[in-house]
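One structure, as structure tokens, below. Some questions next.
Shown here: the complex without one of its protein chains, the others still in place.
Let's look at subunit A:
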Amino acid sequence: MTLQKHLIFTALGGIFLFAVTQQLEPFRNYQLATMAAYLCATAGLTILTGLNGQISLGHGALMAVGAYTMAFAQNGIGNLYLSLLLAMLATTAVGAIIGVAAARLRGPYLAGLTLAVALAIPAFTVTFDGLFNSEQGLPVSFTPPETLPIETWQALTAGGSALLVMFLLANVVSSRFGRAMRAVRDNEVAARLAGIHVARTQVLSFVISAAPAGLGGALLAFLAQNVSPGAFSLTLSLYLLLAIVIGGLGNLAGAVWGAFLLVALPDLTNSLTEGITASPELARKLDGNLALAIFGLTLIVVMLVAPGGLQSLVQRISHRIRKGRNHV
């Protein structure tokens, strides 16, 4: 029953996506595509952190794994869908390795391990510059279709991938495994008593969360037509974490909010700095830091107003509206 509903809504989402991409301007389509790419990563991360209780500061690096695999596959073989699949597989493998280590660690130690991953993977590209071409990065070549604008095509591909990820993850969440994830998060001893293999659940959770992050990274590379380590710095990992907390931990709809903010906030800051006629010196200082400040401020405000994230706020409001309607 749940599966059917998920299918129906994915199909509706697909139709809606198609309709919207036909209407949007190229730049908005590009932003929509970027949001879809981020959504893959935030959806995976929110499941891991919200439902399984594992924190990861390394999802930005997992995106980098996907992105570089995408570049190699695209420049080598050149089949877009195969490249996306390969990127996901490669990230799954890396996720499994990190997951095995992560399952043995708790709290700050786990954060430390994933932080190391976030720092190490971009550093790889500089150390093995013969292969990864250092900070300049690699081009990602592809042949766009001739029938529709390139940005529309990118939005459709990325949006479609994100829908698929949401569909699969929604099913995982409502499955037996989803319940096992939550049981492990709430109380490992109780979960073990209930016959749940705690370590296996944790490793699998990490893998399930890594795969869409890899896909998201591959999509980012596909959108940018290139991949460079600067796109996958520690800041990205922190942004992803911020995004899912602001959106609402453990909630797929919250992940959508998070992805939306990741695209909208930098854009908003841009228009803000343009509106202010600040001295060049001040504008220069603001330019790099304002986005970070606004993100931090948003986090503080959201945590004060709605500790459960934006999605909980939406739920509360819609609940109140419904209740109000019943009273009338």
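In the analysis below, contacts are C-beta pairs under 8 Å (C-beta built on N, C-alpha and C of every residue); 3 or more make two chains touch, one makes a residue touch a chain; residues count from 1.
Heads up, the rule we're going with is that contacts and distances are computed from a predicted model.
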| item | value |
| --- | --- |
| Protein name, per the UniProt record, of whichever chain is missing from view ("Fructose-specific phosphotransferase system IIA component", "ABC transporter substrate-binding protein", "GntR family transcriptional regulator" or "Acyl carrier protein") | "ABC transporter substrate-binding protein" |
| Contacting the left-out chain in the complete assembly, out of A:Y68, A:Y239 or A:W257 | A:W257 |
| Touching the absent chain when the full complex is considered, from A:A231, A:L265 or A:V302 | A:A231 |
| Touch residues of subunit A, complete complex, unshown partner | 2, 5-6, 9, 12-13, 16-17, 20, 23-28, 30-32, 35, 126, 129, 133-137, 139, 141, 144, 150-151, 166, 170, 173-174, 224-226, 228-232, 251-253, 255-257, 260, 264, 270, 280, 283-285, 287-288, 311, 314-315 |
